[in-house]
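Here the complex is missing one protein chain, while the rest keep their positions.
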Amino acid sequence: MAEVELTGVKKVYGKNVVAVKDFNLKIKDKEFVVFVGPSGCGKSTTLRMIAGLEDITEGTIKIGGRVVNDLKPKDRDISMVFQNYALYPNYTIFRNIAFPLTLMRIPVEVPVTDKDGNVRDVKIKNRKLTSQEIADRVANAAEILGITEYLGRRPRELSGGQKQRVAIGRAMVKNASVFLLDEPLSNLDAKLRSQMRSELIELRKKIDTTFIYVTHDQVEAMTLADRIVIMKDGVIQQVGTPTELFDMPQNLFVAEFIGSPKMNIFRTRLERDAEGYFVNLCGVVKRIDGARGEIFRKKDIQPQDIVLGVRPEHISLSNHENPEAIPCVIRVRENMGSSFHLHVQTETGEELIVRVPTAPFTAAQVEKLVSGTRIYITFESGVTHFFSAETEVNLLSDSDDAPVSVTVAEENSSAEEPRKKLRRIS
Amino acid sequence: MMNERIENGEVFEFYGSETKIVESKIEMEVAENFTPEYTDVFVAQTDTLSTSTTAVANKGRVSQKTKNRVVNIVIHIVLAVLCFVWILPFIGIVLESFRCESTGLAGYLIPKQWGFDNYARLFTFQNGLFLKWYGNTFLMGIVTAVVQTIFQLSVAYVLSRFRFNGRKFLMNLILVFGMFPGFLTLILLYTWMHDWNLTDANAPYGLMIIYVASSGMGYYIAKGFFDTISKSIDEAARVDGATRLQIFFKLILPLSKPIVIYTILMGFMGPWGDFVMATFMANNASAGYNVAAGLQWLITDSMKNDYYTTFCAGGVVVAVPITVLFLLLQKYYVAGVTGGAVKG
Partner (left out) sequence: MKEFLTDLTIGGEVLPMRLLMNFKYQGDRYAAFTPEYSANSSDEEEIALARVLKNDDGKCYEVISNDDGDEIFAEFERRYEKKISGNKPLTTLEYQRLNWVQRILYKCKQFFVGIPKWFAKKFVKLGLKIKDFGISVWENIKDIGTTFKKGSWKTRVSYLVMGFGNLTHGQWLRGLLFFLFEAAFILYMVFWGGAWLGKFGSLGTVATIEEYDPILDVYTTVHVDNSFKILLYGLITIFFIIAFIYTWRLNVKQCRILDEITASGKKIKTSKEDVQSLADDEFHKTLLSLPVFGIVMFTILPIIFMILVGFTSYDYEADGYNNLFTWVGLENFNQMFTFGSQLSLAFGEILAWTLIWAVFATFSNYFLGMFVAMLINKKGIKIKKFWRTVLVMTIAIPQFISLLYVSNLFADNGIVNATLMNWGWIDKPISFWGDGTLAKVMVLVINIWVGIPYLMLITTGILMNIPQDLYESAQIDGANAFQQFCKITMPYMLFVTGPYLLTNFVSNINNFNVIYLLTQGGPPHFAWGDVGGYIAGDTTILITWLFGITTGSEANYKMASVIGTMIFIVVSVLSLIIFTIMPSTRREEDFS
């Protein structure tokens, strides 16, 4: 029901601690946008700024065309689901869901009559909801979420999943135009999480509104989002549909963040000769031809140090006859049921993960596919990613407007030492 | 795990049969969100090793059992003795309050002649002066309980939930000025109150003001409790459209019942035990005493011979209602006191 527009939004804590830096994003009406990134990337701060729980240091936030910078959360026409549910422990589930409604005022037209009883004018007055209306709305939400039978209970009597539903219900009844969710599933166990994930997809069809969803889990982001906003250090790294992010990551960070198991990366050098581009990969020369070579030629990329990325599922087993096959040794085999994750080490010492489907192997083959076995692998062509070693930007990327400043905000670049000491926690 | 659960301000049933923690009326969701990972490690460790220990334990089981029983009997005896020592003075006060044959100190405990003479003397002493003290103290107790609770909870809530300029300054100020012996200020406050005719016979009114005025300084325990209530509850309520005032009264206070009751209890009990300020402010005008100052006066050297047993009777009259009230509300007291001790 409303667009959300963030222009040059910046958040600074205290004097010079930058949490979010120059955040520009336009969220379309009824779009489901997911903010994803590692801990501390500013995604939650951004969400909380939209909600009005944090002040905005610079920039403007518009909801439905209206600048909301100075509005209180309750006046912003938003509702929010919190990570730890934030249910009111002293209230029953019914009162929890009804709480926003009891505080709500809805405008009604009151006719102004003169002495003779003629309607002169219509005045807008605010009135409270009647208990009938409140009960109806709560019943409706409870119905959708399947929590009708718990309405008389108190939050402590519910399981985590039920609590999360109540929290969603409380956010739903307001009929707000923007629905904010701050890591709503991260307190649930893995099984429940995937169940709630699919329920959210269902729910989204019923609640026809704009969703902004914050998570650190790329799987949630990929499954739920219309568009993903991937952030790091308070800076947007890439905005795009799940497929775009997966197929064409703008930089190394995005490439490594999206996809599981993680993308394998190698430091190597991009070379060029008369025939075209090639790289030296684990002692094997791999030529870059086809569409990718074409793009390189077109962009006239100079030979340089690069980081090459290959997703584990884009590596396949081969044999010594293949000139591009790389010999390596299996270190660990993880059986995932439908596939194996093979942790292998090449002769040049690179370690990488290969994901091969279980299906083609016979039992005898599987028995041999264990630690210590020597195998050959090849990289499928057309799906490798090339990043500049210097800027970490995807060399294939053609968009110049990508917000790929991976460098840390300059305010923070001064003290190297503590940063070295205190690396990211993941 | 256990500490996780008690945390979050639960009132744990202190006098339950075993060291069992009863689910409180307050539910804090956060607790379950932070189940520490290490538990698994511990469980695993214990599991693997438990077999070997059972084997070891089996060997000396019989002797171990008898040994345990002996130890437990000894402990029971020790506890009985301890309890006797602790309770003895109170039995003594009660017994002496019924002693009719003499009024001064006696070298024995059991009265030779029983009766209610001392109680009669107590209530008729100087035309019911004791009742006046009792009334004074009761009035002070009620007023202090109400106002002090409002002040302390207000300050605690603000310092727990608001971030404003000067917050830290205020906290430091309270900390630093709390280190001065509060008694010192009485010299000025007496003169001050004297100007308003709130000392001597009117001392209870002056005292009330003094007890209450600075009571905001004792915000620590309540703040500690408020801090355990997840802040996202506030945030959710703000998004839902509640004002800070509504959040305080509709959400935080109902959630903080133990600490509210604790604060009221402490406020009420304060004046009953206060001796220094009451004596100082009353300045020898016996009509302005509270029970502590009054009863102490009864056993000053010049009065002791005539009124020692009366003092005992007074002690009983004061102690019984307070003790009953205290025992009724003790679980809240325990919650407050333990919380306070841990928060410092």
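To keep things simple, chains are lettered A and B as they appear, and every chain counts its residues starting from 1.
Everything that follows uses one rule, which is that a residue touches a chain if its C-beta (ideal position, glycine included) is under 8 Å from a C-beta of that chain, and two chains touch if they have at least 3 such contacts.
Values in this document were obtained by computation on a predicted structure and should not be read as measured data.
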Residue of B:F116, B:W196 or B:F275 touching the missing chain in the full complex: B:F275
Among B:M171, B:A201 or B:M303, residue touching the chain not depicted: B:M171
For subunit B, the residues touching the chain missing from this view: 1-4, 6-7, 12, 14-19, 21, 30, 33-34, 36-39, 42-43, 45-46, 49-50, 53, 68-69, 72, 75-76, 78-79, 82-83, 85-87, 89-90, 92-93, 105-109, 151-152, 154-155, 157-158, 162, 164, 167-168, 170-171, 173-174, 176-177, 179-189, 191-192, 209-210, 212-217, 224, 227-228, 230-231, 243-245, 248, 269, 272-273, 275-276, 279-280, 291-292, 295-296, 299, 304, 308, 311-312, 315, 318-319, 322-323, 325-327, 330, 334, 337-344
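The rule is simple: only the chains that are shown with their structure count from here on.
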Geometric centre distance via CA averages, subunit B-subunit A, whole Å: 51
Touch list for subunit B against partner subunit A, complex: 23, 26-30, 32-33, 230, 232-233, 235-242, 246, 251, 254-255
For the subunit A and subunit B complex, residues of the former touching the latter: 51-53, 72-74, 78-80, 82-90, 99-100, 103-104, 154-156, 160, 163, 167, 170, 174, 187
